[in-house]
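Below: the structure, in C-alpha cells.
For this view, one protein chain was removed and the others were kept in their places.
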Amino acid sequence: MDKIHEIVFAGFGGQGILSMGKILAYAGLEEGYEVCWLPSYGPEMRGGTANCSVIISSRKILSPISTKYDCGILLNQPSMDKFESKIKSCGICIYEKAEIIKVTEREDINILGLSAFEEAQKMEVKQVANMIVLGALINNINIVKIESVLKALEDVLPARHHHLIPLNKKALLKGMELAEKEFIH
Amino acid sequence: MDKIHEIVFAGFGGQGILSMGKILAYAGLEEGYEVCWLPSYGPEMRGGTANCSVIISSRKILSPISTKYDCGILLNQPSMDKFESKIKSCGICIYEKAEIIKVTEREDINILGLSAFEEAQKMEVKQVANMIVLGALINNINIVKIESVLKALEDVLPARHHHLIPLNKKALLKGMELAEKEFIH
Amino acid sequence: MIRGTIKVDTEICKGCELCITACPQKSLGLSNNINSHGFKYVELIQDNCTGCINCALVCPDSAITVYRQSKNSIKQNKKVTV
Amino acid sequence: MIRGTIKVDTEICKGCELCITACPQKSLGLSNNINSHGFKYVELIQDNCTGCINCALVCPDSAITVYRQSKNSIKQNKKVTV
Amino acid sequence: MINKCEIEDLELVYEKPKTLTDTPMHYCPGCGHGVINKLIMEVIDELKIQDKTVGVAPVGCAVFEYRYMDIDMIEAPHGRASAVATGVKRVNPDKYVFSYQGDGDLAAIGTSETIHTVNRGENILMLFINNAIYGMTGGQMAPTTLIGQKTSTSPFGRSVKNNGFPLNITELISKLDGAFYVTRHSVHKPNSVRKLKKAIQKSFEYQKENKGTCFIEVISNCPAGWGMTPLKSNEWLEENLIPKYPLGDIKVPTKN
Amino acid sequence: MINKCEIEDLELVYEKPKTLTDTPMHYCPGCGHGVINKLIMEVIDELKIQDKTVGVAPVGCAVFEYRYMDIDMIEAPHGRASAVATGVKRVNPDKYVFSYQGDGDLAAIGTSETIHTVNRGENILMLFINNAIYGMTGGQMAPTTLIGQKTSTSPFGRSVKNNGFPLNITELISKLDGAFYVTRHSVHKPNSVRKLKKAIQKSFEYQKENKGTCFIEVISNCPAGWGMTPLKSNEWLEENLIPKYPLGDIKVPTKN
Amino acid sequence: MNMKYDNNVKLMKGNEALAEAAIRAEIDGYFGYPITPQSEILEYLSKNFNEEDGVVLQAESEIAAINMVYGAAGSGKRVMTSTSSPGMSLMLEGISYITAAQLPCLLVNVSRGGPGLGTIQPSQADYFQSTKGGGHGDYRLIVLAPNSVQEMADFVFDAIYLAEKYRNPALILSDGTLGQMMEKVRLPEKGSLPKSIPEWAAKGKIKNKERNIIYTSAVDPTVMENLNKELQNKYALLQQEVRYELSQIEDAEILIVAFGLSARICSKAQEMANDNGLSVGLLRPITLYPFPSDTIYKLAQKVQAILVVELSAGQMVEDVKLVVNGSCPVFFHGRMGGEVPTPDEIFFELKKITDKQAVKN
Partner (left out) sequence: MNMKYDNNVKLMKGNEALAEAAIRAEIDGYFGYPITPQSEILEYLSKNFNEEDGVVLQAESEIAAINMVYGAAGSGKRVMTSTSSPGMSLMLEGISYITAAQLPCLLVNVSRGGPGLGTIQPSQADYFQSTKGGGHGDYRLIVLAPNSVQEMADFVFDAIYLAEKYRNPALILSDGTLGQMMEKVRLPEKGSLPKSIPEWAAKGKIKNKERNIIYTSAVDPTVMENLNKELQNKYALLQQEVRYELSQIEDAEILIVAFGLSARICSKAQEMANDNGLSVGLLRPITLYPFPSDTIYKLAQKVQAILVVELSAGQMVEDVKLVVNGSCPVFFHGRMGGEVPTPDEIFFELKKITDKQAVKN
C-alpha cells in the first residue's frame, strides 16, 4: 500500500526545527521515498517561531503543501495553539513538556509529551534535544529506520561536525526509549 | 459645402516652418474653423529638416494625420523630394527657388516658385521670408483672410515682438503680390 | 548614594543582555525562567541600582522602566526599602 | 614659415564657425554659398595657413583635412604653389 | 529576584515614550533598530510634534516600524524613502518629515534618491541605519560591508576585486551643498544613545527653521546577520565598524 | 576661394580617424559631442584596439554615436551605460570598454549606477559629457545646470530653493576608492582638445593595466539648448561653466 | 463633478492643454522627469504654475518622480506625474505600491513606439501594461484614453475625480501625436473639482484618533489576501464608470473598435467606407479599464464582424475577443513601432472583411 506521511515541526527559532525536518527528509531520501521539505520563511521567523513540514511518500508527491498532518512535533505553546487542530484524526502529537502548558484537548489523536530539553541537559548538550524528539517520532511512526537517520545526519551536518554523530545517535536512541516509556494519551 | 484644407509646411529648421503653420492654424481659429496643427518632432529635427501639417475644416476634423495635402509649402530640396508625391491632384506646390534645384515634375498640380528669401533680404529682415511664403499661400487658397492672419500673429508672437507686426504685414502683402505675379505652371 | 530601581517587562524582554553590560552597578542578571516567547528575561540581581537609566537607554525593546529615590526623600534622608 | 593648407568637406561642414575662431592665422571664413543641407560652409580666405591643425581639432564634424609642406621641401627650400 | 518594588518616594525617571505603541517589536534580540525607533519617538514626544510629523518607513528590518511609532507613517518602496519623504514635505512644508533607511536601502538601491534628495537640500531628516549588512533578507552583503567581512553573498569575505571598497555614503553626501547637518552616531553604549538623541533633537529644530537636509548615520548591529550574540556584536561593531565609520559630526552648521 | 590645392610636397598632417565612419553626424552645428566622438576614435585608431573595444552609447544627443564610431557598440537605456559597460567588462575582462554619458544620463537618472560602478572600481573608462542641460529632449534643466541658468524647465532660472545647487558629481566620485584617474576637460579650444585626447589615451592605457575606473568629464556646449550660436556658446562655457567646473586633473594615480 | 468651462477657445498642444487643465484642476503638486513626446507638460507647468498653488519638481528620474507622487498622495494631496513609455516601465514598481496603498493620483503616459528606446512617434503598445497591470501583483489602473486635445484637458478632471472617488490611481493613456498636435480647446475652470484632505491621509496624527499608516505589506498572507479582495471589490464597482463613444452603429454590418488616436483615423475610414456603401459602425472605448464589455458583447450579436484597429501588434483585440466570446469574427489591423495606419489602409481592411463575410453568407 502507498505510504504517505505528512509531518509538521514547529517551535521557537532556536530549537532546531528546520534541521529536524531536514534530517527526516534526508532519511526518507535514503530509503528511496519521495520527499518534500517546506519551511516557513522570511521575517515571521525573526521574532520567534519557525516551522516546516515534511512529506514522505512511496509515490509521487502531489501537493507539496499539507493542510492536515499525520504527525505534529510542537515544541512551544504558540505552535501547539496553531497546529493542534491540523493533526489528522488518529494522528500523533508530540510536544515538549517544558514549554507547553496548555496541551491539546483533542481525544481523537495520540498525544506524547516529552521532556526532551531536560533529557538533553542531562546529556550535557542542549543542542541534541531535537534529536531526542526525532527519536521519539521515528519510534512512533513507521517511516524511516534509525540507520537512515544517522546516514542523513552525515548529509545535513557539515563535515566539521561529523564527530558529533555518535552523540546524536545517543540522543536519538534516548528519544526512542522515551517514546516507548511515555504514556500516549 | 464643407471646406477642408490640408497643408504641409516643410523645410530647414531655421526657416520658421513650425510657426508658419501655427500662424495659419490660428488664423483658421480666428475665422471659426476647426483646426489641427501637427508638427514633426524630436531628434529628426536636430540635423536639419522640420515639417508640420495644418488642417483647416468647416466641420469636425476626423483623422489629425493627413496623408495627402491640398497644398505643400516646400522650402528645401529634401522636403520637395519627400512631399511632392503627397500633394493631391489639382493641389498646389509652393517652393523656394533659392533652395530647390530639382522641382517636382508632376503635371497635375499647380506649382508656384517664389524667391521669398531674396525678397526678404530686400526688405532687410531675413526672418520675414516665411511671411512672404504665407502671403503667397493665402492668396492661392481661399481659406483665411489676411486680417485673420494678422490677428493670429498677435496670438503667436510674444508681446515683446508685437511691434514687428506691421513689418510682417508688409511681408504678407508682398507674398500675395508675388503670388499674383508669379507664373503658376 | 542615590538609590533607584527598575522594572522589567518580562514578557517584552528578549534576554539580549545589553542592559546587563550597560549597568555600571552590575545590578542586572538573566533569570533562569523563560517568558512565553521562549526568552530568558532580565532581573535585578543586586540591591545597588542607582537609577542611572543606562540599562533602559540601551534596551532595544523598551522593556525597562527606571525609578529613583525622589529628591525629597534624599533631602529628608528617608529610608527606602526595595 | 611653414606653409600648409586645408580641405573642407563642404557637404559635411555645418558652418558653425568654430574653426574660424580657432585659426591663429585668420585664414578661414564662411562662404556665401550653402550646401545641400542649407548650411554655409567654411573656406580658406587667406593664403597664410600654416597647417597647425587647430581648425581641424575643434571641428565637430571632422570636415577638415590638413596638409603641411613636407620637411623635405622645407629643407630644399622648394617653392610651393597653392 | 528583586524585580518588584512598591516603595514610596520613588520618582519615575525613565519609561518608554508615550508615542511608542505597546506592540512588541519584531526585531531580533539586541538589535539596534529598537533603540533608534525609541529615540525618535522620545524626541517627537518631547518636542510635542506627534500631530505634525510624518515618518517614512523603509523596506528592511524596520519595515514594520509603523507598528511601533504612534505617528502617521508611510511605508516606502525599497530605496525610495527619501523620494517619498520629498513628496510629503514638498506639499506639506509645515510638517516634520523624516525618513529611516538601512544601508541596503539608502546606499545601494536608493543611492540616486539619497544623493539628489540631499543635493536639493530637502528640508527633512534622513536617518541612515548602517549595520553593514542586509538584515531583512537574511544577511547579504551591503555597500557598507567591510573588506573581508563574511556575509551570505560574500561567504569568503568581501573582496575589493569583486565588490570594491565599503561605500562611505555619509562622507559623500556631506560634500553636497544641500546637506546642512551631517553626523554619525551609534547606540551600543548608554552615552552614544544620549548623543544620538541630541542629534535627532537638533535635526528637528533645524527642520523647523527650514535649514535643509539633516542626515544622521547610526552605526548599528545585526546580531542575526552577523551570526553573533548581541554582546559580541556590539564588541565587533566597536572594533571593526567604528574605525571605518568614525563617530561624530561630519558637517555642522556654521554659526552666523 | 582657395580651397583646392593640388600641389606636390604637401604632407597629410590631419584627417578624420579611420575608425570614424563617413556618416554625417546629426549633432547641431558646433556641438561638442562631435569633437569628443572623434577624439575617442582617434585614440582607438592610434592604439590599434578597434577590434578589442566595445563602446556603450548613451540615451542623449549622442544616442546615435554608434553610427559614427566604427567599433562594436551597445546602446544603453537612459542612465544605465555604466551598468551595461560593467556587464560587458565583467564577462570580457580582456576587452577595452568605455561608456559615454550626458549629465542627465550620468548625474540624474543614472546617479546610482555611476556611484557604484566607480565604487567597485570597474576597470572601464567613463566619459561624462557635461553640457549643463538635457540636449536631446529639448533643453531641460540638468543636475549640473547653473544657478540662474534658464532652461525649458527652469524658465526663470534654476533656483536653489526649488532645485538645489548644481551637482558636481565628478568631485563626488573622485572620493571613491575605486576611482583611479579622474580628470576634467573641455573641447572649446584646440589646446583643450589636445589635452582631452591625452587623457583618453592614458585612460585606455590604465585600463590595459587593470587599474580601476578612469573617469573623464568633458565640459561641452549645447548651442541649441542654450539658445546661442556655437561661438557664443563657447564663450558662455568659458565664462560660466568652467569657473564652476574647473578644468584639470581631480585625481591622479600616485606613483609607486 | 460640476464642470464649468472657460468661454475662450484656445489653440493648444495636447500636452499643454493637459498641463493647463492640471493647474485648473488645482493639483497640489507635479513630479516628473523629461521625456519626449511629453516634456511640454513639465515645461508648461514650470512656467505657468504658481508657487503658492503647489509644487512643480523635476525629479532626478521617473522612479524618484513616482515615489514623490506616492508620498505626496499618501499625505492626501492631489498630485500627478507624466511620462512616456520607457519612463512608464520604470514607474511600475511604484505604481503597484500606490495601487496597493489605495492612493488616488493622476498618471499620464504620452506613449511612443517601442519596445526598447524605440521611437518618439505615437503608439498604443502600452495597452497591456496600462490595463492589466504592468507591475507585479493583481492591481488595476483606471485608464482613460483621450482622442483630442479637448479630451487631453477634460480627462484630467475625469481621471482625478475617479481616482479620488475610488482611491485608485488613474492613468491618461495618450500618445505622441495627441500630445504634440494643436487643436481648439475650451478649458474647464478652476473650482470644477472640489478637494479636501481625506481622512485616511498620513499628514500628522490627529489627537485621539487612530494614526494613519500608508503601507502595502503584510507578514500574514491572509491580511494581504483581504487587501486584494478589497481591491477586487473596488474594481467590480468601478465597472459602473465605463465610458465609450458610439457612432453609426444602427444597422452597422461591421463594427470598428478603436481608441484614442486610432479611433480618430478610423472615423475617417468609416466615413470613406460608408460613402462607399459599406455600413460600418465605430465603438471607441473611452475608459480602457473598466472596459466596455457589455456594449461590445451586445453589438457583437448584431454585427457581421468586428475590426479592431490599434497602434500595436494587437493588445486591446484580446479584450474584445474575450467579451465577444465567439459571437462574431474579430479581425485586427495594427501598425507598430510608431507607425500609423492611413484611413485608406483601414478602408481596405473593411472591404476585405465585407468580401469575406459575403462569401460566407
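Each chain gets a letter, A, B, C, D, E, F and G, in the order it is written, and its residues are counted from 1.
Keep in mind that, in the parts below, a residue touches a chain if its C-beta (ideal position, glycine included) is under 8 Å from a C-beta of that chain, and two chains touch if they have at least 3 such contacts.
This structure is a prediction, so every number in the text was calculated from the model and none was measured.
**Student:** Could you tell which one of G:15, G:58, G:96 or G:270 touches the chain left off the display?
**Tutor:** Reading the full complex, the residue touching the unseen chain is G:96.
**Student:** Among F:85, F:173, F:237 or F:250, which residue is in contact with the omitted chain in the full complex?
**Tutor:** F:85
**Student:** For the chain left off this view, which of A:67, A:89 or A:142 is in contact with it?
**Tutor:** Of these options, the touching residue for the absent chain is A:67.
**Student:** If you put the missing chain back, which residues of chain A would it touch?
**Tutor:** Touch with the absent chain occurs at residues 22, 25-26, 29, 34-39, 41-43, 61-65, 67, 155.
**Student:** May I ask you to list the residues on chain E that touch the chain which is not drawn?
**Tutor:** Residues of chain E in touch with the missing chain: 59, 63, 75, 77-79, 104, 108-109, 111, 134, 136-138, 140-141, 143, 152-155, 162-163.
**Student:** To test your reading of the contact rule: which positions on chain G touch the chain that is missing from view?
**Tutor:** Looking at chain G, the ones touching the missing chain are residues 63, 85-86, 88-90, 92-93, 96-97, 99-101, 111, 113-119, 121, 123, 125-126, 128-129, 132-139, 215-229, 231-232, 312-313, 315, 318, 321-322, 325-327, 335-339.
Just so we're on the same page, only the chains that are shown with their structure count from here on.
**Student:** Taking contacts as defined above, which has more of them, E-G or B-G?
**Tutor:** If we tally the contacting C-beta pairs, E-G comes out ahead.
**Student:** Multi-chain contacts in chain F: which residues touch at least two other chains?
**Tutor:** In chain F, 24, 27-28, 63, 108-109, 111, 136, 143, 162-163 touch at least two other chains.
**Student:** Name the residues of chain C that each touch 2 or more other chains.
**Tutor:** In chain C, nothing touches at least two other chains.
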